[in-house]
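Worksheet: one structure, shown below.
Of the protein chains in this complex, all but one are displayed in their positions.
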Amino acid sequence: MGQTRHGMAMVGGAAGSFIGPVHQLGAKLGAQVDLVAGVFSADRDRSLAAAVSYGVAAERCYPDTATMFAAEAARDDGIDILAIATPNHLHLPVAIEAITAGVHIISDKPATATLAEAEILREALAAGRSRYALTYTYSGYPMVREARARVAAGAIGTVRKIVVTYAQGWLARPLEASGNARAAWRTDPARSGPGGCSADIGVHAFHLAEYVTGLRVAAMLPDARPLVPGRTLDDDCNALLHLENGAGGVLISSQVAFGERNALSFQLYGDGGALHWTIDAPDRLRLVRGDGSVALLLPTSPDLLVRGRFAPTLGQGIIMPFAEIYRDFVDAIDGDGGRIDGVLPGIEAGLRGVRFFESIATGTGWIDLL
Amino acid sequence: MGQTRHGMAMVGGAAGSFIGPVHQLGAKLGAQVDLVAGVFSADRDRSLAAAVSYGVAAERCYPDTATMFAAEAARDDGIDILAIATPNHLHLPVAIEAITAGVHIISDKPATATLAEAEILREALAAGRSRYALTYTYSGYPMVREARARVAAGAIGTVRKIVVTYAQGWLARPLEASGNARAAWRTDPARSGPGGCSADIGVHAFHLAEYVTGLRVAAMLPDARPLVPGRTLDDDCNALLHLENGAGGVLISSQVAFGERNALSFQLYGDGGALHWTIDAPDRLRLVRGDGSVALLLPTSPDLLVRGRFAPTLGQGIIMPFAEIYRDFVDAIDGDGGRIDGVLPGIEAGLRGVRFFESIATGTGWIDLL
Amino acid sequence: MGQTRHGMAMVGGAAGSFIGPVHQLGAKLGAQVDLVAGVFSADRDRSLAAAVSYGVAAERCYPDTATMFAAEAARDDGIDILAIATPNHLHLPVAIEAITAGVHIISDKPATATLAEAEILREALAAGRSRYALTYTYSGYPMVREARARVAAGAIGTVRKIVVTYAQGWLARPLEASGNARAAWRTDPARSGPGGCSADIGVHAFHLAEYVTGLRVAAMLPDARPLVPGRTLDDDCNALLHLENGAGGVLISSQVAFGERNALSFQLYGDGGALHWTIDAPDRLRLVRGDGSVALLLPTSPDLLVRGRFAPTLGQGIIMPFAEIYRDFVDAIDGDGGRIDGVLPGIEAGLRGVRFFESIATGTGWIDLL
Partner (left out) sequence: MGQTRHGMAMVGGAAGSFIGPVHQLGAKLGAQVDLVAGVFSADRDRSLAAAVSYGVAAERCYPDTATMFAAEAARDDGIDILAIATPNHLHLPVAIEAITAGVHIISDKPATATLAEAEILREALAAGRSRYALTYTYSGYPMVREARARVAAGAIGTVRKIVVTYAQGWLARPLEASGNARAAWRTDPARSGPGGCSADIGVHAFHLAEYVTGLRVAAMLPDARPLVPGRTLDDDCNALLHLENGAGGVLISSQVAFGERNALSFQLYGDGGALHWTIDAPDRLRLVRGDGSVALLLPTSPDLLVRGRFAPTLGQGIIMPFAEIYRDFVDAIDGDGGRIDGVLPGIEAGLRGVRFFESIATGTGWIDLL
């Protein structure tokens, strides 16, 4: 494996995948890591087609993960990073293989499909030497990190309330009934696990609440239901929150929010200020200070606590935050791993997320999350 | 009493009142109704000072409501409308006096301080001949009415979810401890009744949810608490909602939302479209149609279902919606009252509102509201 | 005439007038001045109908201005303020009559239809004792005044450039051909004078540029043309500007900006900061400071230099700025007139405006305006 230069494989990410190319570009832009191998699909033809599209050599497009880890370990320039971009139920077995092979893991959320699996993964990571990071995308936005740093620095005083919203509309119609592959696995308990909207995007909102406040959700009262007839998994999930310091909160997530593409935002109120962020203007953070004055924090602001490592004009989309996350991840691999489960979400953040949606599927009333 | 020309008295609205001048201007602009009499404060000097500021003749500034109703009844040009702008606990007794005097009533919300009082008021109205309207301000915004009319016309299909938010920040600090009169009565159970934020602004959000959807909230799970130390009444109130057709919802209200002045908005999703409105741009309504196209409805739009009766450039603030409400109210007085509890909130809407905040104060878990 | 209580007449403002009711409400709200007399139209029936709508007694609705000034002078409670809301060509003769009668004047812009007339008016004002103010509406917005005060205080250093835009779309179609009265007189040189769009709204933009910068436009290169076939007056007017300190600028105005209702904004750049304002969010001023930090100035900001005298929630439309202007005007009447042609536009600002559009109609190339 390389010391200064890393090679990456991907599992999942064949044609139709949204996130596969994001991994490739984010790794390249953020950390000069090239995607060089993979098992892009269980369907061999689709996998080979994806390899062509990614510019991965055919001989490094493997029929299965076992073959891949063995072949790559035998190469001088073999991979040392695995990006996991599969449906949720495969996250654990693939991660375990990577740990066994000594390969570092960067995984799409959720960490695993169930809490029991997540605990197995945590133990395996503790016993192995693979670094592990979760691509909670928004945590790569410099202004989300700025918000987190400002809260930690006391800029809004004691947190009193957070409202976090994540709304999509693409499942407002029963696409799974008309052959849409993404819709099909997301609405299928066998492949998604017990959570629908809650596990797919609610978990992002939940993590965002804990990430920016630096506080855990102590208790939650969820209302997660399928609103489109015929579904068994929730496609809409709202919850009242109590944070561990007594603060309140509201979490709103939906995949039946007709007309919304990807509307993520938070409003955070303290006893000495407030912070507002929305993905519509991701490089802007609105800070209400203790005296009532309002500052717009921008990449050009002179007093940022966190500065994005890439020119903001390069993009406001998902590639830049992935690049930030990959940069942190490779820094953690090359260094001592210190930022993991700090600024960079790791297995602890992953466990919180899985607990969030599994609790929704199984709990009633106010659910204890501590 | 006048037939074509009306005269109005006000109870409450002395110096420092925000809403008093709004009543005067809204009545004048909307319905050419002049404020000609009043008991503006229990403090006689403050009341007289207010009369000067309103341009009300000193002899029609009365020491108490009993004197006022008697004196005005004796005049040829006596009042036939009473605007109630007092703290909540006085709404019922003043309204009863007006009914007895045969004077029409336009009242600030909530209708009364308690549900028992509201039921008394309903009976009294049924037995008398006074028209009664509630100034749920937002219901006077033409674009809120447009949203209501579009939903009724099926523009977004079956309602699936509503998110309604009302955030203020003026009580983020314990102003009641430093002599602020408005803060003092709003945080005092003796004068506000059992609801704090829930009764002051949460009730607006609740009514808005029912008003635009045309559906009642069937059940509600609230989380209303004082977040500022030392208070007994809630200053922050959130709730999960189930509408009577099975739709879901989230209500967010707060008076400790540091930095917010008056942030009211809703997002409404159906199975065939969506509607978005915010008071930040009150004469704009965003309509997502069934085919995914998005229209911005503006006062200049060719196909509005509801058209504001006043030039939109005149103002986007609170005076215009008051003018709309006063216009409807005077139309109801001069006509058959048909719009009351239709487009114009009346006692039925008032009862729903009081039930909302009283239920919060007394109920637990999912509370039945049907 | 009253000392502490003023009475106002209006010339113009009959049915269909947009600005008439704004004068009435602005005077009432801002300065407790009642509209009590008027000649609302040359058509006697229309004038009487307007009087009813304004609540003005029929006996004080006069057949002509000469009768009005005579009759009012004879009353103990006669008017001491005249609001001029007529087409432009009547501004001068009516103002002269008011000066002769010793009545104060608050006039719609432009001051007069021609520069020669404006100079006559200036002389008449100097010789008389009437106070005179122009309702350049935007100059009543507290945040525009804040911008002016910040520039004066050096908040953005030396002014380098201003871009000011005023776009309307209501004349994008030849409404004058289909009987629209407002369109008819605005597009008619006999009633509007030599300027079309330039005199109607370009002049607002021009004054705004000088008002907020505190600098005169030294030279201007205009491009004013009718873009709708059949017109002789310009309906679109753009200009390059040089300010007297060497700064540059661009003025954009149009009445054929399809879809725009009333889009007024400025961007002002100095060598140490910038200020941005738009009428879409009129109570917000964006300040870029010398260190690159960005502040949003709001009515709740702790460090405002200028504070609006009316609750911002009352309205963001045109009534509030009129109320501010009326408040200043009545203060000037009751006091020493000090704010006139300072914060409150007077005859000097009026002359600049008339010079602006008359120069456009007559000049070529870079036109000297000093």
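Which chain is which? They are A, B and C, in the order written, and residues in each are numbered from 1.
By our rule, a residue touches a chain if its C-beta (ideal position, glycine included) is under 8 Å from a C-beta of that chain, and two chains touch if they have at least 3 such contacts.
As the structure is a prediction and not an experimental result, all values here were calculated from the model.
Residue in contact with the omitted chain (choice from A:P174, A:P299 or A:G363): A:P299.
Only one residue from C:I96, C:A149, C:L175 or C:L221 touches the chain missing from this view: C:L221.
From the options B:G179, B:G230 or B:P302, the residue with contact to the chain not on display is B:P302. Note that of C:Q32, C:S53, C:Q267 or C:T300, the residue touching the chain absent from this view is C:Q267. Even with one chain removed from view, chain A keeps its contact list with that chain: residues 18, 21-22, 25, 28-29, 32, 34, 53, 55, 259, 261-262, 280-281, 298-300, 311-320.
Seen across the whole complex, the unshown chain contacts chain B at 286, 291-298, 300-303.
Interface residues of chain C facing the missing partner chain: 156, 160-161, 163, 165, 167, 169, 172, 221, 223, 225, 227-228, 236, 238-240, 242, 247-248, 250, 252, 254, 256-260, 267, 269-274, 288, 292, 294, 365.
We adopt the following convention: only the chains that are shown with their structure count from here on.
Farthest from chain A, judged by the mean position of CA atoms in each chain, is C. A separation of 55 Å divides the Cα centre of chain A from that of chain C. Averaging Cα coordinates per chain places chain B and chain C 35 Å apart. Distance between chain A and chain B, defined via averaged C-alpha coordinates, is recorded as 43 Å. Shared contact sites, meaning residues of chain B that touch two or more other chains, fall at 259.
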